[in-house]
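With one protein chain removed, the remaining protein chains of the complex are shown where they sit.
Up next is chain A:
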Amino acid sequence: MFNKFSPSTDVTGQTPPKSSVQRSIRAAILSQCKIGAETLEQVWPKKESLIHVKCRNHISIYTIHGEPLFFQQSDGPIYPTLRLLHKYPFILPRVGIDRGAIRFLLSGANMMCPGLTSAGGYLPPPENALPAGTPVAVFAEGKEHAVAVGITKLGTEEMRKVNKDIGVEIVTHLGDELWNQQTL
């Protein structure tokens, strides 16, 4: 989503949403991410106004004091930025890629199933299987911190079964143009 992105050409406006809209954004984050209201309060205090940074391609980035915290495309799921995920790694369910896949991910590729199902990869056990369309934290073999945020294109059990094609679409990763915008 942010392999090509430049604030000077892609940002079309910055506005604080109406408070009713802010409430619904907060509710959406609480229902979609595994973050408690009190922890979210620490990240985004109720008395502070979120700023909606409108971008091309129907991308919305939400910031507090200029720091990007969440983003969304059209009415799709709300994702945390990778820096926020680093602070609270539990807010999204985890998948893992093997070491061989890291450099492809960092150059902007989506993750193919074999990189997730191999010995160095990680998918949740069957009892915690994730359906297609779930936002996930993408971890990497041998690394402590997440390398990307993505969304499953197949259910995790399906990934094991078919073991080809794209398993996880990457929405933001270490070193992409959203990562490079520490403030907006």
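Methods note: a contact is a pair of C-beta atoms (placed from the backbone, for glycine too) under 8 Å apart; a residue touches a chain by one contact, two chains touch by 3 or more; residues count from 1.
Following the convention adopted for this analysis, contacts and distances are computed from a predicted model.
Per the UniProt record, the absent chain's protein name among "RNA polymerase II transcription factor B subunit 3", "Translation machinery-associated protein 22", "Serine palmitoyltransferase small subunit B" or "Dolichol-phosphate mannosyltransferase subunit 3" is "Translation machinery-associated protein 22". Touching the missing chain, out of A:E141, A:E157 or A:E177, is residue A:E141.
Only one residue in the set A:G36, A:G108 or A:G133 touches the chain that does not appear here, and it is A:G36. Contact with the omitted chain, checked across A:K4, A:K87 or A:K164, is made by A:K87. Listed by residue number, the positions of chain A touching the unshown chain are 36-39, 41-43, 86-90, 98-100, 102-103, 106, 118-120, 141-145, 147, 174-175, 179-180.
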